[in-house]
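Omission of a single protein chain aside, the complex is shown with its protein chains in their original locations.
Moving on to chain A:
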(Lines give C-alpha, C1' and ligand atoms only; values in the text may rest on other atoms or scores of the structure.)
Protein backbone atom coordinates (compact mmCIF):
# COMPACT_ATOMS: atom_id res chain seq x y z
CA UNK A 1 0.00 0.00 0.00
CA UNK A 2 1.29 3.42 -0.83
CA UNK A 3 2.00 5.71 2.07
CA UNK A 4 0.23 9.01 1.65
CA UNK A 5 1.38 10.95 4.70
CA UNK A 6 4.89 11.66 5.89
CA UNK A 7 4.12 10.08 9.24
CA UNK A 8 1.87 7.10 9.64
CA UNK A 9 1.25 4.91 12.66
CA UNK A 10 -0.82 1.95 11.53
CA UNK A 11 -2.91 -0.51 13.54
CA UNK A 12 -1.15 0.05 16.85
CA UNK A 13 -2.08 -2.20 19.75
CA UNK A 14 -0.93 -1.96 23.32
CA UNK A 15 -2.17 -4.00 26.25
CA UNK A 16 -1.75 -3.21 29.90
CA UNK A 17 -3.03 -5.63 32.53
CA UNK A 18 -6.79 -5.44 32.17
CA UNK A 19 -6.76 -2.56 29.69
CA UNK A 20 -6.56 -2.43 25.93
CA UNK A 21 -4.76 0.91 25.96
CA UNK A 22 -4.35 1.23 22.21
CA UNK A 23 -6.88 -0.60 20.12
CA UNK A 24 -6.11 -0.60 16.41
CA UNK A 25 -4.98 3.00 16.42
CA UNK A 26 -4.07 4.52 13.09
CA UNK A 27 -2.89 8.11 13.06
CA UNK A 28 -1.29 10.02 10.22
CA UNK A 29 0.28 13.44 10.01
CA UNK A 30 1.71 15.62 7.29
CA UNK A 31 4.74 17.85 7.30
CA UNK A 32 4.08 21.44 8.16
CA UNK A 33 0.94 20.74 10.12
CA UNK A 34 -0.23 20.73 13.70
CA UNK A 35 -2.23 17.68 14.73
CA UNK A 36 -4.28 17.82 17.89
CA UNK A 37 -4.85 14.65 19.88
CA UNK A 38 -7.70 14.99 22.31
CA UNK A 39 -9.64 12.67 24.53
CA UNK A 40 -10.41 12.05 28.16
CA UNK A 41 -7.83 10.64 30.54
CA UNK A 42 -7.33 6.99 29.84
CA UNK A 43 -8.41 7.44 26.23
CA UNK A 44 -4.98 6.33 25.08
CA UNK A 45 -3.44 9.59 23.92
CA UNK A 46 -0.61 9.56 26.43
CA UNK A 47 0.07 5.92 25.63
CA UNK A 48 0.32 6.85 21.97
CA UNK A 49 2.72 9.71 22.69
CA UNK A 50 4.84 7.60 25.00
CA UNK A 51 5.03 4.91 22.34
CA UNK A 52 6.27 7.46 19.81
CA UNK A 53 8.76 8.83 22.31
CA UNK A 54 10.06 5.31 22.84
CA UNK A 55 9.11 5.33 26.49
CA UNK A 56 7.07 2.20 26.03
CA UNK A 57 6.96 -0.40 23.27
CA UNK A 58 3.75 -1.26 21.46
CA UNK A 59 2.60 -4.87 21.27
CA UNK A 60 1.81 -4.79 17.58
CA UNK A 61 1.49 -2.28 14.76
CA UNK A 62 3.70 -0.44 12.31
CA UNK A 63 5.25 2.97 11.91
CA UNK A 64 6.09 4.61 8.59
CA UNK A 65 8.10 7.79 8.44
CA UNK A 66 8.80 9.38 5.08
CA UNK A 67 7.34 6.29 3.43
CA UNK A 68 9.84 3.97 5.09
CA UNK A 69 8.86 1.36 7.61
CA UNK A 70 10.57 1.95 10.91
CA UNK A 71 10.71 0.55 14.41
CA UNK A 72 10.30 2.49 17.65
CA UNK A 73 11.11 0.19 20.54
CA UNK A 74 13.03 2.53 22.84
CA UNK A 75 14.18 6.10 23.23
CA UNK A 76 17.18 5.58 20.95
CA UNK A 77 14.88 4.49 18.11
CA UNK A 78 12.71 7.49 18.75
CA UNK A 79 15.70 9.80 18.58
CA UNK A 80 16.92 8.13 15.38
CA UNK A 81 13.52 8.81 13.83
CA UNK A 82 13.91 12.43 14.91
CA UNK A 83 11.00 12.47 17.28
CA UNK A 84 11.09 14.71 20.34
CA UNK A 85 8.64 14.81 23.22
CA UNK A 86 8.02 17.97 25.20
CA UNK A 87 6.88 16.66 28.56
CA UNK A 88 3.99 18.04 30.54
CA UNK A 89 6.40 18.73 33.38
CA UNK A 90 9.64 19.79 31.72
CA UNK A 91 12.49 17.44 32.52
CA UNK A 92 15.28 19.72 33.67
CA UNK A 93 18.18 19.28 36.02
CA UNK A 94 17.76 22.12 38.43
CA UNK A 95 21.37 22.35 39.57
CA UNK A 96 22.75 22.59 36.03
CA UNK A 97 22.81 25.72 33.92
CA UNK A 98 20.31 26.39 31.17
CA UNK A 99 22.97 25.70 28.53
CA UNK A 100 23.97 22.40 30.11
CA UNK A 101 20.31 21.44 30.18
CA UNK A 102 19.81 22.33 26.53
CA UNK A 103 22.72 20.15 25.44
CA UNK A 104 22.21 17.41 27.99
CA UNK A 105 21.89 14.77 25.25
CA UNK A 106 24.80 16.20 23.27
CA UNK A 107 27.40 16.89 25.91
CA UNK A 108 29.77 14.63 23.97
CA UNK A 109 29.76 17.08 21.06
CA UNK A 110 30.92 19.82 23.38
CA UNK A 111 33.65 17.84 25.06
CA UNK A 112 37.23 18.34 24.09
CA UNK A 113 39.94 16.35 25.85
CA UNK A 114 37.53 15.47 28.62
CA UNK A 115 36.50 19.05 29.26
CA UNK A 116 33.28 20.77 28.40
CA UNK A 117 33.64 23.71 26.01
CA UNK A 118 31.50 26.10 28.00
CA UNK A 119 32.06 29.13 25.82
CA UNK A 120 30.81 27.34 22.75
CA UNK A 121 27.94 25.83 24.70
CA UNK A 122 26.75 29.21 25.94
CA UNK A 123 26.96 30.70 22.48
CA UNK A 124 25.10 27.87 20.83
CA UNK A 125 22.52 27.75 23.60
CA UNK A 126 21.72 31.43 23.16
CA UNK A 127 21.42 30.84 19.44
CA UNK A 128 18.91 28.00 19.87
CA UNK A 129 17.01 29.83 22.56
CA UNK A 130 16.75 33.01 20.52
CA UNK A 131 15.46 30.92 17.61
CA UNK A 132 12.37 30.28 19.72
CA UNK A 133 12.34 33.76 21.15
CA UNK A 134 13.21 32.69 24.67
CA UNK A 135 15.04 35.32 26.64
CA UNK A 136 16.86 33.16 29.13
CA UNK A 137 20.43 33.59 30.20
CA UNK A 138 22.16 30.30 29.30
CA UNK A 139 24.40 30.70 32.34
CA UNK A 140 21.48 30.80 34.75
CA UNK A 141 20.85 27.74 36.91
CA UNK A 142 17.71 25.91 35.88
CA UNK A 143 16.22 26.14 39.35
CA UNK A 144 16.04 29.91 39.02
CA UNK A 145 13.91 30.04 35.88
CA UNK A 146 10.15 29.90 35.40
CA UNK A 147 8.08 26.90 34.36
CA UNK A 148 7.63 28.41 30.92
CA UNK A 149 11.33 28.89 30.50
CA UNK A 150 11.96 25.30 31.50
CA UNK A 151 9.66 24.28 28.71
CA UNK A 152 11.73 26.42 26.34
CA UNK A 153 14.71 24.30 27.33
CA UNK A 154 12.88 21.19 26.20
CA UNK A 155 11.88 22.78 22.93
CA UNK A 156 15.45 23.94 22.37
CA UNK A 157 16.59 20.35 22.94
CA UNK A 158 14.23 19.23 20.21
CA UNK A 159 15.78 21.81 17.90
CA UNK A 160 19.30 20.71 18.82
CA UNK A 161 18.40 17.17 17.89
CA UNK A 162 16.88 18.49 14.68
CA UNK A 163 13.59 16.75 15.41
CA UNK A 164 11.15 16.33 12.54
CA UNK A 165 8.26 15.36 14.75
CA UNK A 166 7.68 17.35 17.91
CA UNK A 167 5.19 16.01 20.45
CA UNK A 168 3.65 18.29 23.06
CA UNK A 169 2.02 16.63 26.06
CA UNK A 170 -0.40 19.08 27.69
CA UNK A 171 2.15 21.86 27.48
CA UNK A 172 0.04 24.73 28.77
CA UNK A 173 -1.22 23.25 32.02
CA UNK A 174 1.07 25.33 34.19
CA UNK A 175 1.95 28.28 31.98
CA UNK A 176 1.07 31.93 32.47
CA UNK A 177 -0.96 33.73 29.83
CA UNK A 178 2.08 35.34 28.29
CA UNK A 179 4.03 32.10 28.24
CA UNK A 180 1.10 30.42 26.54
CA UNK A 181 1.03 33.00 23.78
CA UNK A 182 4.75 32.56 23.27
CA UNK A 183 4.36 28.79 23.07
CA UNK A 184 1.68 29.10 20.41
CA UNK A 185 3.97 31.38 18.43
CA UNK A 186 6.75 28.78 18.61
CA UNK A 187 4.41 26.02 17.51
CA UNK A 188 3.41 28.14 14.56
CA UNK A 189 7.07 28.66 13.77
CA UNK A 190 7.78 24.92 13.91
CA UNK A 191 4.92 24.39 11.51
CA UNK A 192 6.38 26.91 9.07
CA UNK A 193 9.67 25.04 9.24
CA UNK A 194 7.81 22.05 7.83
CA UNK A 195 7.91 20.04 11.04
CA UNK A 196 5.15 17.80 12.27
CA UNK A 197 3.68 18.96 15.56
CA UNK A 198 1.42 16.71 17.61
CA UNK A 199 -0.39 18.38 20.44
CA UNK A 200 -2.15 16.60 23.30
CA UNK A 201 -4.45 18.72 25.37
CA UNK A 202 -7.64 18.91 27.37
CA UNK A 203 -8.27 22.46 26.33
CA UNK A 204 -10.50 22.55 23.28
CA UNK A 205 -10.00 26.26 22.71
CA UNK A 206 -6.29 25.59 22.26
CA UNK A 207 -6.94 22.89 19.71
CA UNK A 208 -9.25 25.19 17.80
CA UNK A 209 -6.68 27.94 17.93
CA UNK A 210 -3.48 26.21 16.86
CA UNK A 211 -4.25 22.87 15.21
CA UNK A 212 -5.00 22.16 11.57
CA UNK A 213 -6.49 18.79 12.22
CA UNK A 214 -7.42 16.86 15.30
CA UNK A 215 -7.81 13.25 16.21
CA UNK A 216 -10.25 12.31 18.94
CA UNK A 217 -9.53 9.24 21.03
CA UNK A 218 -11.80 7.32 23.36
CA UNK A 219 -11.19 4.04 25.23
CA UNK A 220 -8.00 3.36 23.32
CA UNK A 221 -9.55 3.88 19.91
CA UNK A 222 -9.53 6.71 17.41
CA UNK A 223 -13.14 7.80 17.23
CA UNK A 224 -12.85 10.89 15.09
CA UNK A 225 -10.57 12.79 12.75
CA UNK A 226 -11.62 16.36 12.07
CA UNK A 227 -10.38 19.30 10.09
CA UNK A 228 -10.42 22.21 12.50
CA UNK A 229 -12.02 24.55 10.01
CA UNK A 230 -14.98 22.24 9.63
CA UNK A 231 -15.69 21.31 13.23
CA UNK A 232 -17.51 22.91 16.14
CA UNK A 233 -16.62 22.75 19.82
CA UNK A 234 -19.83 20.89 20.52
CA UNK A 235 -18.96 18.23 17.98
CA UNK A 236 -15.56 17.78 19.57
CA UNK A 237 -16.96 17.50 23.07
CA UNK A 238 -19.50 14.95 21.92
CA UNK A 239 -16.71 13.07 20.16
CA UNK A 240 -14.57 13.04 23.29
CA UNK A 241 -17.31 12.05 25.68
CA UNK A 242 -19.19 9.70 23.39
CA UNK A 243 -22.37 11.55 24.23
CA UNK A 244 -23.62 15.05 24.85
CA UNK A 245 -22.05 16.77 27.86
CA UNK A 246 -23.90 19.48 29.67
CA UNK A 247 -22.17 22.56 30.96
CA UNK A 248 -22.92 22.81 34.64
CA UNK A 249 -23.92 26.30 35.70
CA UNK A 250 -24.71 27.63 39.13
CA UNK A 251 -28.23 28.99 38.74
CA UNK A 252 -28.91 29.50 42.40
CA UNK A 253 -30.30 32.78 43.63
CA UNK A 254 -27.87 35.11 45.25
CA UNK A 255 -28.47 34.30 48.89
CA UNK A 256 -26.68 35.55 51.92
CA UNK A 257 -26.27 32.66 54.32
CA UNK A 258 -24.68 33.18 57.69
CA UNK A 259 -20.96 33.70 57.92
CA UNK A 260 -19.14 30.40 58.44
CA UNK A 261 -15.50 31.29 58.14
CA UNK A 262 -13.81 34.62 58.56
CA UNK A 263 -10.22 35.50 57.76
CA UNK A 264 -8.88 38.60 59.43
CA UNK A 265 -5.69 40.50 58.58
CA UNK A 266 -3.85 37.43 57.41
CA UNK A 267 -0.23 38.11 56.50
CA UNK A 268 2.43 35.70 55.43
CA UNK A 269 5.30 37.59 53.87
CA UNK A 270 6.11 37.91 51.10
CA UNK A 271 3.40 35.96 49.28
CA UNK A 272 0.30 36.84 51.30
CA UNK A 273 -0.54 40.37 52.33
CA UNK A 274 -3.40 41.64 54.45
CA UNK A 275 -6.11 39.17 53.55
CA UNK A 276 -9.63 39.81 54.86
CA UNK A 277 -12.67 37.90 53.72
CA UNK A 278 -15.52 35.72 54.92
CA UNK A 279 -17.34 32.81 53.41
CA UNK A 280 -21.02 32.19 53.93
CA UNK A 281 -23.14 29.14 54.26
CA UNK A 282 -24.03 27.63 50.89
CA UNK A 283 -21.80 30.00 48.99
CA UNK A 284 -19.22 29.19 46.37
CA UNK A 285 -16.45 31.73 46.65
CA UNK A 286 -13.82 31.91 43.92
CA UNK A 287 -10.29 33.14 44.42
CA UNK A 288 -9.25 34.27 40.99
CA UNK A 289 -5.88 35.50 39.91
CA UNK A 290 -3.04 34.69 37.57
CA UNK A 291 -0.58 31.92 38.22
CA UNK A 292 1.78 33.17 40.88
CA UNK A 293 -0.63 35.78 42.19
CA UNK A 294 -0.70 34.09 45.57
CA UNK A 295 -4.00 32.20 45.43
CA UNK A 296 -2.63 28.90 46.66
CA UNK A 297 -0.38 30.63 49.16
CA UNK A 298 -3.40 32.30 50.74
CA UNK A 299 -4.99 28.91 51.35
CA UNK A 300 -1.73 27.47 52.64
CA UNK A 301 -1.38 30.25 55.17
CA UNK A 302 -5.01 29.94 56.26
CA UNK A 303 -4.18 26.37 57.23
CA UNK A 304 -0.87 27.50 58.73
CA UNK A 305 0.96 25.19 56.33
CA UNK A 306 3.06 28.27 55.74
CA UNK A 307 3.18 29.83 59.15
CA UNK A 308 1.41 33.20 58.95
CA UNK A 309 3.13 36.26 60.41
CA UNK A 310 -0.13 37.67 61.70
CA UNK A 311 -3.86 37.28 61.39
CA UNK A 312 -6.74 35.33 62.83
CA UNK A 313 -9.22 32.79 61.50
CA UNK A 314 -12.71 32.43 62.93
CA UNK A 315 -15.00 29.52 62.25
CA UNK A 316 -18.57 28.95 63.31
CA UNK A 317 -18.75 25.98 65.66
CA UNK A 318 -21.61 23.56 66.13
CA UNK A 319 -23.28 25.84 68.68
CA UNK A 320 -23.29 28.62 66.14
CA UNK A 321 -20.61 30.79 67.70
CA UNK A 322 -17.75 32.28 65.66
CA UNK A 323 -14.59 31.18 67.44
CA UNK A 324 -10.93 31.60 66.71
CA UNK A 325 -9.45 28.45 65.24
CA UNK A 326 -5.92 27.25 64.61
CA UNK A 327 -4.78 26.23 61.14
CA UNK A 328 -4.27 22.67 62.20
CA UNK A 329 -7.71 22.38 63.76
CA UNK A 330 -9.21 23.90 60.64
CA UNK A 331 -7.51 21.24 58.51
CA UNK A 332 -9.06 18.60 60.71
CA UNK A 333 -12.54 20.09 60.52
CA UNK A 334 -12.89 21.09 56.91
CA UNK A 335 -12.08 19.41 53.64
CA UNK A 336 -9.15 20.53 51.51
CA UNK A 337 -8.52 19.41 47.94
CA UNK A 338 -4.98 20.38 47.04
CA UNK A 339 -3.74 21.64 43.71
CA UNK A 340 -1.52 18.64 42.95
CA UNK A 341 -3.12 15.30 43.68
CA UNK A 342 0.12 13.43 43.04
CA UNK A 343 2.18 15.44 45.45
CA UNK A 344 -0.12 15.99 48.39
CA UNK A 345 -3.50 14.62 47.50
CA UNK A 346 -3.59 10.88 47.17
CA UNK A 347 -1.87 7.92 48.71
CA UNK A 348 -0.93 6.53 45.34
CA UNK A 349 0.33 3.16 46.52
CA UNK A 350 -2.78 2.51 48.58
CA UNK A 351 -6.05 1.02 47.40
CA UNK A 352 -9.07 3.20 46.66
CA UNK A 353 -10.91 2.22 49.82
CA UNK A 354 -8.14 3.33 52.13
CA UNK A 355 -7.88 6.61 50.26
CA UNK A 356 -11.58 7.24 50.55
CA UNK A 357 -11.79 6.66 54.28
CA UNK A 358 -8.54 8.37 55.20
CA UNK A 359 -10.04 11.81 55.83
CA UNK A 360 -12.66 10.70 58.33
CA UNK A 361 -10.94 7.72 59.79
CA UNK A 362 -12.65 8.28 63.12
CA UNK A 363 -16.01 7.26 61.67
CA UNK A 364 -14.62 3.83 60.95
CA UNK A 365 -12.84 3.06 64.15
CA UNK A 366 -12.96 2.77 67.87
CA UNK A 367 -9.22 2.41 68.12
CA UNK A 368 -9.26 -0.50 65.73
CA UNK A 369 -10.33 -0.01 62.12
CA UNK A 370 -13.68 -1.45 61.07
CA UNK A 371 -12.41 -2.70 57.73
CA UNK A 372 -15.72 -4.23 56.76
CA UNK A 373 -17.47 -0.89 57.20
CA UNK A 374 -14.72 0.86 55.26
CA UNK A 375 -15.17 -1.47 52.30
CA UNK A 376 -18.94 -1.08 52.31
CA UNK A 377 -18.68 2.68 52.51
CA UNK A 378 -16.08 2.83 49.71
CA UNK A 379 -18.22 0.70 47.43
CA UNK A 380 -21.10 3.09 48.04
CA UNK A 381 -18.94 6.15 47.32
CA UNK A 382 -17.42 4.58 44.19
CA UNK A 383 -20.95 4.15 42.93
CA UNK A 384 -22.09 7.61 43.97
CA UNK A 385 -19.05 9.31 42.44
CA UNK A 386 -19.15 7.07 39.36
CA UNK A 387 -15.50 6.12 39.76
CA UNK A 388 -14.55 3.76 36.97
CA UNK A 389 -12.82 0.78 38.56
CA UNK A 390 -13.28 -2.98 38.77
CA UNK A 391 -13.44 -2.79 42.58
CA UNK A 392 -12.40 -0.81 45.64
CA UNK A 393 -9.12 -2.71 46.08
CA UNK A 394 -7.49 -1.20 42.99
CA UNK A 395 -4.45 0.98 43.72
CA UNK A 396 -5.15 4.65 43.14
CA UNK A 397 -2.00 5.10 41.05
CA UNK A 398 -3.51 2.97 38.30
CA UNK A 399 -6.60 5.17 37.90
CA UNK A 400 -6.94 7.92 35.31
CA UNK A 401 -6.67 11.56 36.41
CA UNK A 402 -10.42 12.10 36.41
CA UNK A 403 -11.07 9.06 38.54
CA UNK A 404 -8.29 10.01 40.92
CA UNK A 405 -9.86 13.42 41.38
CA UNK A 406 -13.18 11.75 42.06
CA UNK A 407 -11.53 9.63 44.76
CA UNK A 408 -10.34 12.84 46.43
CA UNK A 409 -13.80 14.36 46.14
CA UNK A 410 -15.33 11.20 47.60
CA UNK A 411 -12.95 11.37 50.51
CA UNK A 412 -13.80 15.02 51.22
CA UNK A 413 -17.54 14.62 50.83
CA UNK A 414 -17.43 11.71 53.27
CA UNK A 415 -16.07 14.09 55.84
CA UNK A 416 -19.32 16.03 55.60
CA UNK A 417 -17.54 19.35 55.97
CA UNK A 418 -19.12 22.73 56.53
CA UNK A 419 -16.20 24.44 54.79
CA UNK A 420 -14.66 23.03 51.65
CA UNK A 421 -11.44 24.35 50.10
CA UNK A 422 -10.81 23.22 46.55
CA UNK A 423 -7.65 24.19 44.70
CA UNK A 424 -7.95 23.45 41.00
CA UNK A 425 -10.96 21.11 41.15
CA UNK A 426 -10.54 19.80 37.62
CA UNK A 427 -6.91 20.11 36.61
CA UNK A 428 -5.91 17.30 34.27
CA UNK A 429 -9.42 15.91 34.34
CA UNK A 430 -11.50 14.84 31.35
CA UNK A 431 -14.74 16.54 30.27
CA UNK A 432 -17.03 13.90 31.72
CA UNK A 433 -15.39 13.89 35.11
CA UNK A 434 -15.24 17.66 34.98
CA UNK A 435 -18.94 18.27 34.64
CA UNK A 436 -19.55 15.56 37.21
CA UNK A 437 -17.25 17.27 39.71
CA UNK A 438 -18.87 20.62 38.96
CA UNK A 439 -22.25 19.13 39.69
CA UNK A 440 -20.96 17.72 42.97
CA UNK A 441 -19.57 21.09 44.04
CA UNK A 442 -22.91 22.74 43.38
CA UNK A 443 -24.69 19.99 45.26
CA UNK A 444 -22.43 20.50 48.26
CA UNK A 445 -23.10 24.20 48.29
CA UNK A 446 -26.81 23.60 48.02
CA UNK A 447 -26.58 21.41 51.09
CA UNK A 448 -25.14 24.36 52.97
CA UNK A 449 -21.43 23.81 52.66
CA UNK A 450 -19.30 26.93 52.21
CA UNK A 451 -16.97 26.37 49.27
CA UNK A 452 -13.76 28.26 48.62
CA UNK A 453 -12.48 27.48 45.16
CA UNK A 454 -9.27 28.37 43.37
CA UNK A 455 -9.31 27.72 39.67
CA UNK A 456 -7.16 28.81 36.76
CA UNK A 457 -10.00 28.16 34.39
CA UNK A 458 -12.02 31.25 33.87
CA UNK A 459 -15.12 29.25 32.85
CA UNK A 460 -15.07 27.42 36.13
CA UNK A 461 -15.25 30.72 38.00
CA UNK A 462 -17.92 32.04 35.64
CA UNK A 463 -20.13 28.98 35.90
CA UNK A 464 -19.83 28.04 39.52
CA UNK A 465 -19.07 31.01 41.74
CA UNK A 466 -21.49 33.16 43.67
CA UNK A 467 -18.77 35.64 44.36
CA UNK A 468 -15.22 36.00 43.11
CA UNK A 469 -12.34 37.66 44.94
CA UNK A 470 -9.59 38.96 42.69
CA UNK A 471 -6.10 38.13 43.92
CA UNK A 472 -3.17 40.13 42.68
CA UNK A 473 0.35 40.23 44.15
CA UNK A 474 -0.72 38.27 47.20
CA UNK A 475 -3.59 40.49 48.19
CA UNK A 476 -7.29 40.76 47.43
CA UNK A 477 -7.82 43.72 45.15
CA UNK A 478 -11.48 43.40 44.19
CA UNK A 479 -14.68 41.57 44.80
CA UNK A 480 -17.08 40.64 42.02
CA UNK A 481 -20.65 39.58 42.78
CA UNK A 482 -22.42 36.97 40.78
CA UNK A 483 -24.42 39.43 38.74
CA UNK A 484 -21.22 41.17 37.63
CA UNK A 485 -19.11 38.12 36.85
CA UNK A 486 -18.05 38.07 33.23
CA UNK A 487 -14.98 36.87 31.41
CA UNK A 488 -13.84 40.33 30.48
CA UNK A 489 -14.42 41.61 33.94
CA UNK A 490 -12.36 38.88 35.58
CA UNK A 491 -9.51 39.18 33.11
CA UNK A 492 -9.29 42.94 33.40
CA UNK A 493 -9.36 42.90 37.15
CA UNK A 494 -6.70 40.23 37.55
CA UNK A 495 -4.42 42.04 35.14
CA UNK A 496 -5.05 45.24 37.02
CA UNK A 497 -6.84 47.11 34.24
CA UNK A 498 -9.15 49.64 35.82
CA UNK A 499 -12.74 50.33 34.91
CA UNK A 500 -13.15 46.74 33.84
CA UNK A 501 -16.92 46.87 33.34
CA UNK A 502 -16.97 47.35 29.61
CA UNK A 503 -19.21 44.50 28.58
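Here is the rule we use: contacts are C-beta pairs under 8 Å (C-beta built on N, C-alpha and C of every residue); 3 or more make two chains touch, one makes a residue touch a chain; residues count from 1.
By our rule, contacts and distances are computed from a predicted model.
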There's a gap in the complex where one chain should be. From "AzlD domain-containing protein", "Spore maturation protein", "Autoinducer 2 import system permease protein LsrD" or "L-serine deaminase", what does UniProt name that chain? "Autoinducer 2 import system permease protein LsrD"
By the document's definition of touch, the residue of A:348, A:458 or A:491 touching the omitted chain is A:348
Just to verify: which one of A:70, A:193, A:276 or A:365 makes contact with the chain not shown? A:365
Among A:6, A:48, A:103 or A:336, single out the residue that touches the unshown chain. A:336
Which positions on chain A touch the chain that was left off? 15, 17-18, 59, 303, 305, 328-329, 331-333, 336, 338, 343-350, 354, 358-359, 361-362, 365, 367-369, 371
